[in-house]
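Missing here is one protein chain; the remaining ones are kept as they sit in the complex.
Chains: A and B, in written order; residue numbering restarts at 1 for each.
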Amino acid sequence: MKAAKIFLNGLLNENPLLVLMIGLCSSLAVTTSVANGLGMGLSMTFVLVMSELVIALFRRLIPPSVRIPIFIIVIAAFTTIIDYLLQAYQPALSKSMGVFIPLIVVNCIIMGRVEAFASKQSPLLAAADALGMGLGYTWVLCGIAAVREILGAGSLCGFSILPDSFEPILFFILPPGGFLVFALFISLGMWVRTMSPLRSDARGSFAHKGDPEVRGANYVKSEDDKRSDEK
Amino acid sequence: MNLFGIFVKAFLIDNIVLMSFLALCPFIGMSQDEDKAVGMGVAVIFVTVLATCATWPIYTYILAPLGLVFLKTLAFILIVASLVQLVEFYLKKAMPSLYKSMGIYLALITTNCAILAVTFNVISRGYTFIESLVYALGVAAGFLLALLLLAGLRKRLRTSPVPSFLKGTPILFVTAALLSMSFMGFAGLVK
Partner (left out) sequence: MKDIMKMTAALIIFSTVACVALAFVYEGTAKTIAVRQKADMEAALKGVFPDADSFTDITEKITSGDKRVTFDGKEAAFAAQAGGKTIGVAVKAATPGFNDAITALVGVGANGKIAGVKILSNTDTPGLGANAGLDKYYVNKAKGTTFYGQFTGMSANGNIMVQKDGGDVVAITAATITSRAVSLLVKTAAEAALTWLKAEGSHK
């Protein structure tokens, strides 16, 4: 089914963080613990799904020349909604994620998908795409957070899972550790993709068309479309 | 906290890219060479300071007194987006070569998390207008610094033996990790 394929696409093939390399902004900062990573991932997924749904539903009523401001209005509205919902019902999480929740509004993934996909597809497919991308984002975030939290604090979701004798390697909780773990995850993602049968153009080398050295950051793909639309 | 302290904290100690993980997209995307880095960095300084000039008064004198605090996110992002549009028009007319070389990345300044983060932070930290401007300047200058550093390092990386599993983006992040570590040394610089 087309929707299922689109959903899986976001999870793996075109995983926003590992493959498309977009939405990095608020990501690394919230991976200091799995609870934060999960909270951020699900919040972002909420904003993405709702935004893609609304925009796909009304796509024929949005004049192309003002579509960017309208996208911004919709995304900002849902970001504010999740911000206040979290403040009311998950205050501890809201406090620990701080300014990164309202920053969901500038998460490149959301604007990118809304522009490239939701404005041109039916609500069902848009929702599938949003769910796939959102959950793809979430699982990578949780993965990075798990490594950082286990190695850096000896715990998972706040529960100590390593024996007391384990001296946590603080490095992983600090910013450099975040960058390093992310680098390894990208590398892992690249390797998995060269092995994966899903990718028909898997090449032997690890350099992938996704990385900036090889082809200039392709996360601007959607902006390219925008430019060519305006011509 | 005095103005110098605010600036140094924003510029070095809490460097927006290397310590707060913000503005990573342009950090990776615009650091291929020093010219692009400078162009992007200067544009960001300009937009950030302008954005703070616009958003701080709007929040303090309009949104807060009217109890419309919940419109903060919406209002701020729209202001930033409009400012970027204005900068785009201006550059197109006044400095077409720079406009062309920046290409798509200029429009992407809108989604630069750092700028929005600055506008939010000055509100949540209760800075006065002058303190907000100094903070904005510090953060944006820090962004330029990080960008320049990475651009210089990437030049070296192109001719270095990088292990195959790190080729491409991963090595950039490892480099960022090392830069971040060195910036941690600035902690405690300002009391």
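Here is the rule we use: contacts are C-beta pairs under 8 Å (C-beta built on N, C-alpha and C of every residue); 3 or more make two chains touch, one makes a residue touch a chain.
All values reported here derive from a predicted model rather than from experimental measurement.
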Touch with the omitted chain, as defined above, among A:A3, A:I73 or A:L162: A:I73
Touching the absent chain when the full complex is considered, from B:K100, B:R125 or B:K155: B:R125
Candidates A:L42, A:L57, A:A116 or A:I173 - the one touching the absent chain: A:I173
Hidden-chain contact residue, picked from the options A:I62, A:L93 or A:A116: A:I62
Sole residue of A:L42, A:L57, A:I81 or A:A146 that reaches the chain not shown, by the stated touch rule: A:I81
Hidden partner interface residues of chain A, rising order: 32-33, 61-63, 65-66, 69-70, 73-74, 76-77, 80-81, 84-85, 87-89, 91, 95, 98, 152-153, 168, 170, 173-174
Chain B residues that touch the omitted chain in the full complex: 1, 14, 69-71, 74, 125, 187-188
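The working rule: only the chains that are shown with their structure count from here on.
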Between chain A and chain B, centroid-to-centroid distance (C-alpha), Å: 20
Interfacial residue positions of chain B with respect to chain A in the complex: 18-25, 28-29, 32, 70-74, 77-78, 81, 104-105, 107-108, 110-113, 116-117, 120-121, 124, 164-174, 176-178, 180-181, 184
Contact set on chain A toward chain B in their complex: 21-22, 24-29, 68-69, 72-73, 76-77, 79-80, 83-84, 99, 102-103, 105-108, 111, 174-180, 182-184, 186-187, 190-191, 205-208, 210-214, 217, 219-220, 223-224, 227
